[in-house]
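In what follows, a structure is listed as structure tokens, so that the remarks can point back to it.
Every protein chain of the complex appears in place save one, which is left out.
Note that the chains take the letters A and B in the order they are written out, and that residue 1 is the start of every chain.
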Amino acid sequence: MHETEEFIPYIVNPREDTGLYNAKFGIWLFLASEVMLFGSLFSAYILLRVGSFTWPVQSELQDIRIGALNSVILLTSSIFFIRAWVALKADDIAKYKKFMYLVILCAFSFLFFKGVEYHNHFSHGEFPKTSVYLGLYFLMTGLHALHIIGGILVNIYYAGPGMYLRAQNKQWFINRVEVAGLYWHFVDLVWIFLFSTLYLL
Amino acid sequence: MEEHSHKDEFKRDILIYCCIIALVGVIIFISHLHLGTGGIFLIVPIACVEAGILGFYFMHLMTKKRTVHLLLLLTVIVFVTLLFWPAWDVAYSPRTPSEFTTY
Partner (left out) sequence: MSSAHDSAHHDSSHHHTSHSDSSHHHQSFWSKYVFSTDHKIIGIQYLFMSLFFLFFGFCLMLLMRWQIAYPGHPLPIIGKMFGANSMPGGVMLPEFYNQLGAMHGTIMVFLGVVPLGFAVFGNYLIPLQIGAKDMAFPRLNMFSYWSFLVGGLLMLSSFFLPGGPASNGWTSYSPLSDISHDGQTIWLFSMAIIIISSLLSSLNFITTIFNLRAPGMTFERLPFFIWAQLITAFLLLLAFPPLEGAAFLQLCDRLLGTSFFLPSGLFVNGHLYNVSGGGNALLWQHLFWFLGHPEVYVIILPALGIVTEIIACNTRKNISGFSMMRWSIIFLGFLSFVVWSHHTYLTGMGTNITAFFQTTTMIISIPSVIIISALFITLWGGSIRFNVPMLFALAFLPMFGFGGLTGLPLGLAATDIPLHDTYYVIGHFHYVVAPGVVLGLFAGIYYWFPKATGRKMNEVLGHLHFWPTLITMNLVFFPMLIQGLMGLNRRMYDGGATYTFAHDILYWNVVISWAAWFMAAAQLFFIFNFFYSMFNGEKVHSDNPWHSATLEWATPTPPPHGNFAKPITVYREPYSYSLEGAPKDYSPQDQKEI
């Protein structure tokens, strides 16, 4: 394989002056671009809402209980991810897997409740095209849900089939999981803003 | 990088977690007060605090070197630019009421 530590440095160990190994640097850059992506949608929200005469009362259209529950679920999954990573660093693979499964379970529950919400909307005749607010709601939470699904796939891989990578290079695998964790925390972070903006404002 | 024992860290993480959950509760409560536009100036900053706590502790931002901090600062500045021009534009454009979009 071309990507070995002899060929490309700083895959496993961080470089002194930047303090980062390559993948961590890369993921922070990626997250910066994601900030801009969701940022543009938030920007659209602000413009459209500020520029409108009337805007629906968001808390009446949304079920805040489910939103709050989803917030708790995602935050809990973040804690589980950290526990998983700590266990991995301590070589406790059983614990690592257990916590990763919990993360994945939380993620699926999040999607489940999201599905419940969407279903409730559709059965009330509330579709993306019904209003600008609902269009933004579906697009922003939908895009977020796609990011959750991406995270689920990565997490399943690293908790299951991808474990062979750990046998190849232990520290590199720990780095990979850390990077996946950063992405996961970010997805959680975006949800905090989505919930605050789309449900509570 | 963390040299703390696992137990201390676990307690600290749980504490952070509870803080964030509590803040979520706070903004839900504020939302129920239906403060209208004023609510934004409470809810959004508190959401930022939640995000900041999550970033600093869960994403270990505080242990990152200058590189990441600078990158994030740059991103935040660009992001804020993107976010606040619409408000400014709408506030300062000459528009008659009929040109406002309606829901």
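Here is the rule we use: contacts are C-beta pairs under 8 Å (C-beta built on N, C-alpha and C of every residue); 3 or more make two chains touch, one makes a residue touch a chain.
Just so it is clear, the model here is predicted, and its values are computed rather than measured.
S.K.: In the full complex, which of B:Val26, B:Ile53 or B:Leu82 touches the chain missing from this view?
M.R.: B:Leu82
S.K.: Touching the absent chain in the whole complex: find that residue among A:Ser59, A:Thr76, A:Ser109 or A:Ser131.
M.R.: Residue touching the absent chain, from the options given: A:Ser131.
S.K.: On chain A, what residues meet the omitted chain?
M.R.: These residues of chain A touch the chain that is not shown: 2-10, 13, 15-16, 18, 20-23, 25-26, 29-30, 32-34, 36-41, 43-44, 47-48, 51-52, 127-132, 135-136, 139, 143.
S.K.: Against the chain that's been left off, what residues of chain B make contact? List them.
M.R.: Residues 67, 74-75, 78, 81-82, 85-86, 88-89, 91-95, 101-103 of chain B touch the chain absent from view.
As a working rule, only the chains that are shown with their structure count from here on.
S.K.: Across the complex, what residues on chain A touch chain B?
M.R.: Touching chain B from chain A are residues 18-20, 25, 28-29, 32, 35-36, 39-40, 42-44, 46-48, 50-57, 59, 64, 68, 71-72, 75-76, 78-79, 82-83, 86, 90, 131-133, 182, 185-186, 188-189, 192-193, 195-197, 199-201.
S.K.: For the complex, which residues does chain B have touching chain A?
M.R.: It is residues 6, 9-10, 13-14, 17, 20-21, 24-25, 27-28, 30-32, 34, 39-40, 43-44, 46-47, 50-51, 54-55, 58-59, 64-65, 67-68, 71-72, 74-76, 78-79, 82-83, 85-87, 89-90, 97, 100-103 of chain B that touch chain A.
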